[in-house]
Every structure is written in structure tokens, then in C-alpha cells.
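For this depiction, one protein chain was excluded, whereas all remaining protein chains were kept in their positions.
Letters A and B mark the chains as written, and numbering starts fresh at 1 in each.
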Amino acid sequence: MSGTRAMAILVAKDLRIEMRAISLAGPLILAIIAACALGLALPAGPLRHGSGALCMAVLVAGLLSIERGMALERQDDALASLLLIPAARAVLYPAKLAACLVHLATISLVVTPLCIVFFSMDLGDSLGRVALAGGLGLVAIAALGTVFSAALAGGASSRLLPAVVAPLLLPVVLLVARGTPSPGVLLAFDAVFVAAGWIGFDALMEEVA
Amino acid sequence: MTAQLGEFLLIVGGAGLLAAIAAAVLRTLATRARAARAGLIVGSAALLGALALFIAAHARADLQLAAVAARCDASLEIPWRIVAAWSGGEGYLLLWASLASCVASAVALGRRRVVCRGEPITLAALASIPLVLVGVMLSDADPFRTLATAPAEGHALHPQLRHWAMAVHPPLLCLGMSASAAPFALVAGALWARRGDRHWVARVRPWVILAWASLGAGIAVGAFWAYVQLGWGGYWAWDPIENAALVPWLLLTALLHALMGHERRGVGKVWTAALSAAALTLTLLGAAVARSGLVQSVHAFAAAEGAGVLAIAAALVAVAAATLIIARGDLLAPDSSPAPAATRDIAITIGSTLLVGMAAAALLGLITPVAVRIMGGVGLGVAPAFYRRTFVPAALLAGVLMALAPMLPAAPGRARWRGLGIATSAAAVGIALAFLSGVRHPAVLACAAVLAMMASLPILQGASEVLEFSRASGYGIAQAALRVLDRTRRRIGGQIAHLGFACVMLGVAGSSLLAARATAALAPGESLTLAGRTLRLIGVRESRRGDANEVRAEVTLDGNATLRPAQRFHDGYDAPTPSVALDSGLAADLYVVLAGWEPNGARATIEARVNPLVAWIWIGAGLMAVGGGVSLSPRLLPRGTPIVAASPRAPHVSPMPGAEAPIPDAPAIHARGLACRAGGVDVLRDASFDIAAGTMTAILGCNGVGKTTLLRVLATLARPSAGTLRLFGGEPEAARGSIGLLGHQHMLYRDLTALENLVLAARLHSLADPRSRAIEEIARFDMSHRADERVGRLSRGEAQRVALARTLLHRPRLVLLDEPLTGLDTEAVVVLCETLRDMMRRGSTVVLTLHDPAAARRIADRVLVIERGRLADAIEPASPRSAERVEASP
Partner (left out) sequence: MTRSRRHVARGFWALTLASLALAISLAVRAPTEVSMGTVQKVFYLHLPVAIHTFVAALAVFVAGAGYLAMRDARWDALGHAAAEVTLLNGTVLLLTGSFWARIAWGQWWTWSPRLTFSLLLWLLYAALLVVRSMVPSPERRALVCAIYGVVAFLDVPLVYLSVKLLPDIHPESIQLTNELRVVLAAWFVPITLLTLGLIAARYGVLRAGASAEADRAASVAAAGAHP
């Protein structure tokens, strides 16, 4: 079976579970609350406030949703059944990455209009560029979030995911929030994060007993 | 003293080369080969020694030597003194002769063990070129000629040559020219001795790549130098001498592609032989023209003696090649029944033809002024418009073919184009990105599309290959990627080189079609705007820097950065040397030159150009060199055994390359010295056991003793901390697809229904008709009435039954069950045992853990016990089912 087909099956499975368990509700609400709270606290003027608030809301909510997604996978050791199937094991990381991206995109699609409204953000003609930068930022969050949520799985330490991954992602937030002129840097780092994440994920899936 | 030693070495070098040539007439083959090799080694060593002496003389600024005095001075810094060594005619000849003899020695030493009849001819041909050069040096252009009295100061190197690019440009070109002799020499030797093409075709390729990469890098470095040093804002002027290097390079590229057809299908042999000869001929001819002084060029620095000799040598090579090809034509006939041409082969042939066409156009540009001058006419050049009309369409067409080639079917009959979707979307993305960056010209957009396609297709094809390999062999992604990269180095090198060419195309298109220019005479404080960027003149200053009087203008760019274009008047040179201020970026280069100024600093003429996408040319050239290097690189990882086809008895196992092939009658599980840890504590130490196929083994032990851990190790979910484990005689990872595990937890997704869980597993296992298989399996375990219930809502026993169904769904060869009987009622236990017996009859092996010894003895063929970290067969009263007493392993 080809890698793309296996990936499609796994992503479809993740989305189906998501629709049943609706684990995205919590993070979404958290993101909305964060956007509202920051909108109340910060003056609307500078574009930075709006983009910064948006990035923070998406980051925190996104990481939370990734953590929940991994928790669902770890429940009843369902992940182990996937690890036994070579076709699934080879594409496990990209499939999880794609599913996380869908979650992140959903959160972004909900929160972005809110922030644009709350902070009276005027993006003008750089909308395409900003959207591209935002998309690349989401890929970075998903790449690191997936591998570290797998690393920290189990009990108390999984709650730590945002604390652990946030320092690594702060520069991405900086670049996106300040409106980086060239997406090339973000693209390069996405490549590095995905590559490192994939290798790390594969390493993590092998326990040493 | 230096001079005498240098001359001596030159003579010795020449003698060695002569001996190598003369060896061709000796009696026995072995003597011929040995003598030739000896002569070559002596000759190369001597010439290298002479070169070293020459460079050292420059570094010391030994003004006794005429060559040094002409270009070197004590006031010149050491790096530039070394550059001066090969900026003159004599030094260049010496460099070329040394490199050519090194190439000859490398060819000689490369096949020390195999002696081929044509070898001496090859070596003689290779040795004759440096011999000719030594002859020229000893007669006309002696690098070690001394002056009667050493002058007090020398004449310093021309200021425009004082750039790092000039340190590498001549050596690269010389290397390329030397290496381009090897292919023809190999062909000639084999043809002369009546040997078939298999004696030379594989040996030729590395030399072609080396020559191609060096020449290409040399040309690119030269263009870069022209761009940053000469101050006219361009990098290529279709200068006849530039063409002299370009023509062989194009021919070598055509040769590389022709070799592909030759090797794969055995056609086009005459083509490859002719191209090899043509590359060498035109190298020599180009050098002859460059040194003849018949053409006006910025490269006239290297004009010197030897033109006539080189031209004669070129003619000789051409004549020899033609004679050999015609006389031995039968050896070059295509294979008796060549494989039919696939679309890709046709595309490659068209591409090679286009390349040769471009070479012919460049050659025309090279020959025309020379021919006109020889016949007494006034200097006539070929206008750039000629090249635009011939080169550009050919290059564009070649570029499009190059982009399409990966998609074309590689074997005849397969009509589908692979990767068309990816290619079109990549092209669309490329065009969109270029459009968003402000590019509107269709040709540049087309180049952007080509670049995007060249960048994406190979990566995606490579990624799918790595995934495929990782799945088949069980290696993790990183290991699989390393191995695939190592195995396909040639292809990857070619892809990188093609990507580089696409970058160069983009750069050339952008800088030629979208360039903008503005010139203005500004007073301090006034500004000049070009393509959205503002240059404001601050002032003009005169100062002394090093050995030059410098007039420098300070110009601010867009209000923040400062550029300082200048003109320098070096001591001893009348014409000023421009110092260009360059603001480079990926999108465009801003090129600022101080064109003129008034003496009191009142006004300055600033000439500004915007050259879009120029940086891509240098990036592309670098990539082409890297691609060549990758193609030439040796194998990193040790060669593994090829993947053997799966035997009929072992349908699921495909062994990894490098691992031993599975032994057909190996036990299902073979463990030696196995040690497992759980939670940081050793639960099992030094366990050794074999479990035969088709049996059921039960493992007993108290809670927490390590049964589950052992089962997970056997299921390859966890790695043992020590010892070896073999499943079905091969590596555990390779057997993953044929294992079924029932763990402590049911390993199902709570939020999916039972049926959905099973369908998911069936689809991932690539079972035929997954849905009906799943329904069938659920029915077997009597869960059909609850099939559409979410697993989270099932009771423990029901979930266990669904889990069992999932475990056995794909009829695994190794079934591992952890406490399978928990929660099952007697009916379900009966069904389970029946199914397991059925599978065991077909060869499956079952290992299960139980806590009830009685049940274990009832259903299992063999019982093992884990106690205090040791695994041993259970000691029990004799029964028909028990295994013999086996001593616990130490």
C-alpha cells in the first residue's frame, strides 16, 4: 500500500475520532477567551497587539489540542496496534502532523476573524503574505507539538507540553507576529523541524525494555 | 638557482612523458604498461615540482625570473602574488601541463591490476598533450627565464585581477581542460586495439563529470569576477574567449547525456566517441584562439605564445578521431537488437542535439572573428543578437525538456506520465510566487515554473522511495533515507545539477529581460530613484589606500544602508579600476558604479543598475558543481545483500539488505541472552529459548514478573536491553507485518465503533475487501449485534472479543496474546481455541501468557515460566503434552 494511501486512512481516522469526541471544543473556547481577554486589556491601535494576541491564542490552544489528540491515541494503547503495521508505522508522523494541522487550521479560522475584529487589524494588501507566514507557523507548531506530545505522554508530564514547546516556538511567533518579509526563513525552519521531529518521533516509538 | 632547478624539472618532466609515449612501441604488453606508468609518474612529479617552484618564486617575489618581475612586486600581498603565478601565459601553461600529467597518471594508476591492450595507446595520447605544452614552454614561453639583472621593483599584478575569483578560475579551467582529454584517450586506446565499447564506456563517465564540473565552475567563477570587478554591470559578453571555454562545456554536457543512452540501450556509440573527440579538439582549439592574440577580449591577459602549436594539436586530434571512428566503425555499431526507445530516451536525445547546436552557435561566434582576421579583414565580431536568436530558444527548449524528463515514461509501452499532478501544482506555485514578487514577464515566469518543477519532483519521488524502502525493510526513516541516498548517488547528483541549471536559467532570464538602468549626475544631497529604490549622494572623497589613490562616493540606499562605489588609480597603471558597490539579494542586485566626478566634489555621476535574480545564477552554478561532486562521490555505506524475493513458504517476510537471508527452516522465535527492563528494573535476564513454528506456548508467572514486557519485546514494540532476537530467522523489524498482538489493554479506539476499528485494521493491512473481512471476523466472535456500538460503551468481555478479532484479522504468522482468557465466557474461549488451532495447522505460532497453570497445560504444547528474572520450561509431572525437562539456561 502506498504511503499516501496509508496516510489518508490514518488522517481520516483521526478526523472521525475528532468529530465523535469533540476534543477541540475546549481549546477553541480557550482561544476565544484568550482573544477576548487580550482584546479587553490591550489597546487596539498597533497591528502588533492584534497579531501578537492572535499568535498566543492559537499557540496555546493549538498545543492543548495536540496534547489531547495524543492522549486519545494513548488511551487503551491504541497506538501500539498502529505500530505493528509497517504501512502505518512508516507514515505515522506525517499522518499525525496532518491531523494536528487540521486542528490548528480550525482554531485559526475561528480565532483570526475574532482578532481582526477586536483589534481592528488592517492587513491591507499583505494578506496573502501574512496568510502564508501564518500557515508556515502552524506547520512549525504542529511539527514540534506532535513529537513532544509523544515524548511527554503519560500522566502528569503531558500537561507540560505548552511549557516545553513554547520556548522553541517563540521565535516562530515573533517572526509571524511581526510580519516577516520573507517566508523563506520560516520554510527552512519548518523543514528542519519536520525532519528533526520525524526522526525523533521514530526514535520515541521504539521503547527500550 | 631556482631557475636552473625549474628548467631541470621541466626537462625531466618532458622526458618522462616522452618515455611514456615511447613505451607504446615496446614488445610485451606488460612491459609497455609498466614503462608507460613509470614514465608518467616521473613526468607528473617533475612537473608538479616545477609548478611548486614557480609558485614559490612568486610568493617570494624573486625578481630574477622574468615572469615574476612582470607581475609581482614586494609591495603586493602574498595571496595576489600566488594569483599572479598563473595570470601570465607561462604560468598558465605550466599549470595546465602539470594538471594534464596528473590526469594521465591518475588514469594510469586507476587500473593497475587490469592491463588492457589499448592501455598504452591511451596513456600515450594522454601524455602527448602535456608533452606538447612542455615543448612550447621550453622553446618559447619558458617560465623560468631569467633576467640579466634583477630589477629593483617588479610590475605589480593588474589591480582588476586582485580578486579571489582569479585564484580559482585558472586552476578550475585547467583541470577541466585536462580532464576532458581522458574520455577521448580512453576511446582511442580501445578503438586502436580493437576492443569493444564495454572497455571504455564505464571508465569514461567519471572523467566526463569531473571535466564538466570543473569547466562549469571555472566559467561561473569567471563570470562572477567579470560581474563584480569589471564594472559594466553584466557577467557575460559573448566574448570569443569566454566562448572558447563554453563550447567544450556544452559538448561535455551533451556527452554526459549521450552516455546515458549508450549505457542503457547500446545505441549512439558513434555519437559518444565523436563527442569525446570534439570536446578535446575544441578545448585545444579554444586555447589556441585565446593565446593567438587575434581577438580582442578582456581575457587578453593570457595572450601568449603557443597558439600555432595548439591549433595543430587540435587538428591532429580531430584527424585521429575521424580516422579511428571510420576505420573501426564496426566496433561502434549499435547493439544487435537494442531496446526500443522510450519517450524519455527520445527527450534526452533531443536535448543532446540542442546542446550540440548551442555549441555550434558558440563556435561560430568564436571562429568568425579569427577567420576574418586571418584572411586580412578588419576585426569583425558576432553581434549579441545572433546569440539571442540561436541560444535562447535552444536553451529554453532544453530547459523545458529537462523539466519534463522525470515525468516521462522510462520504459516503452508505459504511457502514463508519473507525477503530473505534482509537477503542475509545483509549476503553479512557482509562477504564483514569482507573480507575487512582482515579476510579470512570461519568459521569467516560465523559468520560475521550470525551477519549481525541478525542485519538487525529485524530492517527492525520493521521499516516496524512502518510505517504500522503510516499509519493506523495517528500517526507521533516518536509516532508510541514508541508505536510499547512498544507493542513488548518481541520480541525485544529476537531479541537483539539473536544479542548478534551472536556477541559472531563472537568473539569466531575470537579469537579461528585467534589468533596469539609470544614470544621473548628482550633487551632494540629491537622489536618484530606480525600481523603487532611492540612492542619495552624500559626498565624494579622495584618499590613499594601499598602493592606489582612491576617489570614493558615499551613497545611501533607501535611507539606511551605505554604499561606497569608488574608482582606484593604482601605481603603475593609468586606467582607473572601478570598485563596484553591490547590494545583493535573492530578488535583485543593485549595482552602483561611480562613473565620473568633478574635481572639487561638486557633482558625481552615479550609474545604477538593477539586475533582478542574478544571485540565482551563482546559486545554480554552485548547485551544478555540488551535483557533479555527488555523482563522483564514493559509496558511504558498505554494500548490503540485495533484497531476495520472498520464498513461497514465507509470504510476509522480506529481509533487509545487509541482513542475512532468512533460513527456511528456522524456528519462529529464536532468542539468545535476551534481557528486558521495565521501569528501570531488570525483569528478565539472559533468557535463551527457541519456539518452533506451528506450536502454542504458554508463559506463566506471577503478576508483575515481566510477562507483558517479554511479549512486547517479542512483538517488536520494545527493544530488549541485551541479547539477540530473531523472528522467522530474520531481523524482528522485518516480521512486523505478520505479528498479531493482544495486549493488556484492548488497543482499540474508544470513539470508533467495533466495526470501524476492524475495517481500519483491515485497510491498513491491505486486505482484499476490508469491509466484508471485518464483518466476517466480528461474526466469528459473535459480536455482530454490537458491531455498530462505540468501543467505549462495550463491556470488558465484549471489548476483549473485538480485540481478539482485530488481532487475528490478518491471520498473522505469530500470534501473541496477553491474558486472552480474561473476560471471555466459555463459548468465546471455544471459538478462540478453534481459530487458533486452525491457524496453527497452517503454520502460525502462538505464544500466550496465562496465570492459570492448569489452563496452560490443557491448551498449550509447551509451558515456560518466568521466575525471579529467569525463564525456564515448567517442571511438571509427565503428561502427553509436556516438553522434556530442559535445564534452565545459566
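By our rule, contacts are C-beta pairs under 8 Å (C-beta built on N, C-alpha and C of every residue); 3 or more make two chains touch, one makes a residue touch a chain.
Everything numeric here is computed off the predicted structure, so don't read it as measured data.
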Cross-chain touch to the chain not pictured, restricted to A:93, A:118 or A:189, is A:189
Which listed residue (A:27, A:52, A:183 or A:200) would be found touching the missing chain in the intact complex?
-> A:200
Which one touches the absent chain: A:37, A:131 or A:170?
-> A:170
So which bits of subunit A touch the chain we can't see?
-> 144, 147-148, 151-152, 156-157, 160, 163-164, 166-168, 170-172, 174-175, 178, 180, 185, 189, 192-193, 196-197, 199-200, 203-204, 207-208
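We adopt the following convention: only the chains that are shown with their structure count from here on.
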Can you list the subunit A residues touching subunit B in their complex?
-> 1-4, 6, 9-10, 13, 16-17, 20-21, 72, 75-78, 80-91, 93, 128-129, 184, 198-199, 202-203, 206-209
Where on subunit B does subunit A make contact in their complex?
-> 436, 464, 467-468, 470-471, 474, 476-478, 586, 676-678, 709, 712-713, 715-721, 736-737, 739-741, 743-752, 756, 760-761, 763-766, 790, 806
